[in-house]
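Shown below is the structure under consideration.
All protein chains but one are shown in place.
Lettered A and B in written order, each chain numbered from 1.
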Amino acid sequence: MALVDVKGVSKRFGGLTAVSDVDLTVNAGEVHCLIGPNGAGKSTLFKLIVGLYPPTGGSILFDSVDITNERPYARVQRGMSIKMQAPSVFKELPVRQNIQIALQERLSGAERSAEEDRLLTLLDLAQDSDKLAGALSHGQQQWLEIGMALALQPQLLLLDEPTAGMSPEETFKTGELIKSFNAEGMTVLVVEHDMAFVRQVAQRVTVLHLGKIFARGDLETILQDEKVADIYLGQSHAH
Amino acid sequence: MSAELFSVFYQFADVFAFLILSAAGLAIVFGMMGVINMAHGEFIMCGAYVTVGLVNLGVPLPVAQILAAVTAGLIGVVVEFLIVRRFYKRPLDSLLATWGLSLIVTQSMLLIVGSAVRGIGTPEGSFAIGEYTFSTYRLVLFGCAVAVLVGLYIIFMKTRFGVIARATMQNAAMAKALGARTGRIYAISFGIGTGLAGLCGALYAPTMTLIPTMGATFVVESFVTVVVGGANVLLGTAPAAVFLAMIRMALNASYGQIIGQIGMLFAVILIIRVLPEGLSSVLVRRGR
Partner (left out) sequence: MFKLLDGPQTLGRGKIFWSCFLAVLAGALIYPVFADSYDVGNFSYFLIWIFMALGLCLMWGYGGMLSFGQTFFFGIAGYGYGVLAINMGGGTTTIAAIILSVLIAMAAAAVLGYFMIWGGISGIFFGIVTLSATLVLAFFLGQTAGPEWHIGTARLNGFNGMKGMDPLAVGDFYIEGSALYYVMIALIVIVYIALRMLVNSSVGNVIVATRENPQRAEMLGYDVRKYQLLTFVIGSGLAGLSGALYTSWGQFITPSSIGLPAAAMPIVWVAFSGRSDLTATLVGSFLLLFGFQTITVYSQQAALVLMGTLLLATVMLAPQGFVLGIGKLVVDWWTRRRRREPAPTLADAGRLQSDET
């Protein structure tokens, strides 16, 4: 069953068409990766799904409800949860309070404290819980933000290059974390650059190129598709 | 008929000149450096006082006005060096610091000079078209406003300083890396901004009563014009002034000054609701 259904969505900025007539479905329960070379329109498509831009044309359905013109907070209230590309946390607030702000709509009192502790431990941030979030390393801030996104217990987790700036070990751990949440039933849509990470988590892949869908299918098929390798390796790929 | 048409133009020109002259200096400082200079009104006051002082000493009015603008510009350079320079990365703090300065200056002037200063009176001269008579000086003001716009266009689009200054406002670090002396450019730009404020005060000095708090009379108009215009001085401020002048003129004519001002404020709030980035964002986008 399609949890997200993007139908013929386009986005133009002045004369530039960043995303052109794109169809994309994310099925409930899968980890779906959106890949493509730089400038393919991945981040724009991501922002359209999230609600940061209104699309120029087309429609976006979430759980069969048209959300094309809804603002981001309304989409989050419907069960989406979002992590943007650059780490975006509440820098002047302590780490624990960051998590608390994400949790407080869902839990309160002792339950919330217990869940805060559980998440902080899961994210390896327990010993830093009183630090200001801005004092964390770049990788830790990425984790904290993923933690805040997970704290909402979303139906759909949207991640834009979640591992940017992480070490290989951190990247691997992030992948395992995403897989474990997926195993519990969370649908995940990831925009990613790092092919190792895509191999680790992806079940289905959509390739975007020059603002259009270039290829889609399960991970194996895409990895063996020579055309995909071509656009990734560009002109340097010898024919 | 033509006399009535001219009368409409005359009223428009009057408001337009007031908006451009009071806002131009602020727009440069804001557009260039993102600094909202709350002491803008005090630089206007400075221009007015210097003009009146010099005229009372026997200096001819136009010379006094130019000297007043230069004085305000030089004071601006000093203020930039002592205060504003520290806050380029903290625009809100620069606003607060200049507000503090504004308080200090107005209240010290009240303490030292007192509230009353002998005015110099509007230069005589009027002309008539049909049954209407018009003050020549008001048209001179309109000419000055147009001259300021043309002058700014030439300075920022045609001179070497202008090119470097625009590069600096786009990307100060890059301009610096390319050898531009950004510190000096900021100081000069701030000086031009306050100099224009001084010019505004100098030009309006003959038409109004001088009190140390006179800056406040200009503050709303200048801020509002800059907000409506957005960050681009050349593309934003002038159209904003045209737009606001038309609203204001229409309301002034039918309901009087105060309704004109309130109407202008409502127009601004509505515009910001529709175009948060100001008019220049639309014009710049169209231009692409």
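Throughout what follows, contacts are C-beta pairs under 8 Å (C-beta built on N, C-alpha and C of every residue); 3 or more make two chains touch, one makes a residue touch a chain.
For clarity, every value in this text was computed on a predicted model and none was experimentally measured.
Among B:L21, B:I36 or B:V50, the one in contact with the hidden chain is B:I36.
Contact between chain A and the absent chain runs through residues 50, 71-74, 76-77, 81-82, 84, 88-94, 96-97, 100-102, 104-105, 108, 113, 129-130, 145, 148, 152. For chain B, the residues in touch with the chain missing from this view are 36, 83, 86-87, 90-93, 95-97, 99-108, 110-111, 213, 216, 219-220, 223-224, 227, 257-258, 261-262, 265, 268-270, 272-274, 276.
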